[in-house]
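One protein chain omitted, others in place.
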Amino acid sequence: MGDMVKRDAPAGPEPNRVDKGRRRFLWVTGGLGLAWLGLSAYPVYRYIAPRPVPDPFGKEGRAAVKKVSPADVAARGAGANGSYGQRGCIVFRTPQGELKAFDSKCTHAGCNVNFAGDSISCHCHGGIYDFDGKNVSGPPPRPLTPLKVFEENGVLYVAPSDQGKEV
Amino acid sequence: MDDSRRKPDSDGPVGSTEGTPAAVDIPDSRFAEIPPDAEKVLPPADSVAGKASRAFLRRVPIWPVIEFLSHKKVPRHKHSFWYTLGSMGLFFLIVQIVTGVLLMIYYSPSQPWSSVQRIVMEIPFGGLIRSIHHWSANLMLLALFVHLFSTFFMKAYRPPRELTWLTGLALLGTTMFLGFSGYLLPWDDLSFFATRVGISEIEKTPLLGTWVAGLVRGGPDVTVDTIGRFYPLHVVVLPLLLLGILGIHLFFVQVQGVSEPDSFRALTPEKKRYHRFFSEYLVNEIPIWMALTALLVALSALFPRVLAPEADPGAAAPEGIKPEWYFMVPFQMLKLFPGSLEFLGMALTGLIPLLFLVVPFVDRTVPADRRGRVVARLGVGFLAFLAGMTAWGILS
Partner (left out) sequence: MNYPVWDIPFLGAGLVVAIIAIIHVLISHFAIGGGAFLFVAELWSNRQPDGERIRAWLHKYATFFLVYTTVFGAMTGVGIWFSIQLASPEGTSLLIHQYVFAWAIEWVMFLGELTVLYLYYYGWKTNSRRLQVWLAGLYFVIAWGSLFVINGILTFMLTPGGWTLENTDIVAGFFNPGYWPSLAIRTLVMFLVAGLGGLLIASRMEEEDALKERIVLFSSRWVLPAALLLPGLFYWYWTTLPVNTARLMAAGATGLGGGRLEVMTLFAVVTGVAGMLIVLGSLLFQARPKALTFSAALALFVVAQIGFLGGEFSREMARKPYVIYDTLYSNSVWKHKAAEPGYRDRSFLSLTRWDPDVVPLTPAHGEWAFRLQCASCHTRDGYRGIVPRTASWTALSGFKWLLTMDQQGVMPPFVGTAEDRAAISAYIQSLHGRTVSAAEILSQARAEEVSRSKSASAPTREVEP
């Protein structure tokens, strides 16, 4: 726009002439200006950027399970979906009587898996896991993440599993 | 080029059926040609910019608009600085829109106070953005008041610019309502009581007062329903209204040109100096915007906007509660006329915008005649009155 205007007969005396050297100079310094602009956009970027999810286990190394009470998993074969921190979990008692818990995020596409009495299944694409969390059928590529589970003072807690992949 | 392509308003298919055209052929002759004076100033036809600009102009024939705008010029004289005041208002408006959208990302009208607290205390630089939004609101209103009076004293309202003046007044009013509606949104002590006081003043209007106040509040008192209506007002309705009236206001300025004060008009043509708006004037106006940016950030660092404790409708109003400075004049006026004189106070307060509205119909001659000089002097007195009332309100 500026070029157009300057070649059009201006109101004052001789028109401004932008020679090649100055044009290149302007491009370089324009780039510099934009770089500084980027620096100053940092506060806005930080404002908009998503916040990191806090570690659910925190300082104590454990998290209370919400929506599942010890009574819900007292009977063999009982289980329910709950949450810990900002994540989902399933807690259940195997037919053999063992209390187990897994992070409920299906390893396929992230839906929360469902405890179905005799198996763990994911309704989104039909994946199936066994009571050890191992992916036995359907699209899930990996087992569920196991969690240590215990009861204290009438509340269920989960903690990171000691043994890595398998409980 | 054969005739089948050159036929104007052809009903036939676009383009020729023989050979491969280098560019899409546009049969409508309105669009096909680039005007000759555009050709003179566009970049060379073989460059990327040249091709792109020509392709665009052939489809969107806005060259007359561009040509018109390129002639836009601003007079250069002793009082030229005041021409920047209007654009300062525009600048602050842009800041408000940007910071406002950012605040909307985290603000929740169903959890007003805690969402603002989260913005200020948890979100990185949330406090800075909120403070900028607050300061920019105040500076915008200040700039608009200065713009009002500088255009008044430069007599820019005279024919043919009456409508520019009137739309300007509408813009000021809309901005004040934006301020009022936004002020409540944090739902802290200050906002709540200031809004309650403000609306109860409206309620004092005879006949319609209670009904209007009820509509504004969404009930007999300021509640979550008030936020329910203030929020869409502040974020959608008033901004759209503002932008619409602003478009008209700016359109008038473009079409009519920048007003010239009498002293400038009286100069001989060779003495009249102008800056072209596109480049010369902008190159000087943008740094002033930059100084305003720096000022906003500095004010936000030095005087951050605090979040008072959450509003408690049952609590006693904080001591010395009063509205923001830009509402101080009507507030003080109504304080001056208590009890049975209230009606008189309202009438006088209502007179203020009325006086501004009639100015272009009272003082019309160019150059100013005796009546014009009287109006200017009355304006000085009026400015002193408004400034004095505002100061009195703030300090008391």
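A and B are the chain letters, set down in written order, and residue numbers restart from 1 in every chain.
One rule holds in what follows: contacts are C-beta pairs under 8 Å (C-beta built on N, C-alpha and C of every residue); 3 or more make two chains touch, one makes a residue touch a chain.
Bear in mind that the values here come from a model prediction, so they are computed numbers and not experimental data.
Asks: Touch partners of the unshown chain, restricted to the chains that are shown, please.
Replies: A, B
Asks: Touching the absent chain in the whole complex: find that residue among B:F68, B:F81 or B:F361.
Replies: For the chain that is not drawn, the touching residue is B:F81.
Asks: Have a look at B:L42, B:I123 or B:A213 and name the one touching the chain we're not showing.
Replies: For the chain that is not drawn, the touching residue is B:I123.
Asks: In the complete assembly, which of B:S300, B:Q332, B:T349 or B:T390 touches the absent chain?
Replies: Among B:S300, B:Q332, B:T349 or B:T390, only B:S300 touches the chain that is not shown.
Asks: If I consider the whole complex, including the chain that's not displayed, which of B:A291, B:A316, B:L354 or B:L395 touches that chain?
Replies: Selected residue, touching the omitted chain: B:A291.
Asks: So one chain is hidden, and I want to know which residue out of B:V65, B:L215, B:V236 or B:V283 touches that hidden chain in the complete assembly.
Replies: B:V283
Asks: Suppose we count only contacts with the excluded chain; which residues of subunit B make the list?
Replies: 80-81, 84, 120-128, 273, 275, 279-281, 283-288, 290-291, 293-295, 297-298, 300-301, 304
Asks: Tell me, which residues in subunit A touch the chain that this view leaves out?
Replies: 2, 12-13, 16, 22, 25-26, 29-30, 32-33, 35-37, 39-40, 42-43, 46
The rule is short, and it goes like this: only the chains that are shown with their structure count from here on.
Asks: Could you state the distance in Å from the CA-based centre of subunit A to that of subunit B?
Replies: 42
Asks: List the residues on subunit A that touch subunit B in their complex, please.
Replies: 1-8, 10-12, 43-44, 46-49, 51
Asks: Which residues of subunit B touch subunit A once you look at their complex with the stated criterion?
Replies: For subunit B paired with subunit A, touching residues are 40-43, 66, 70-71, 73, 102, 105, 122-126, 128-129, 273-276, 278-279.
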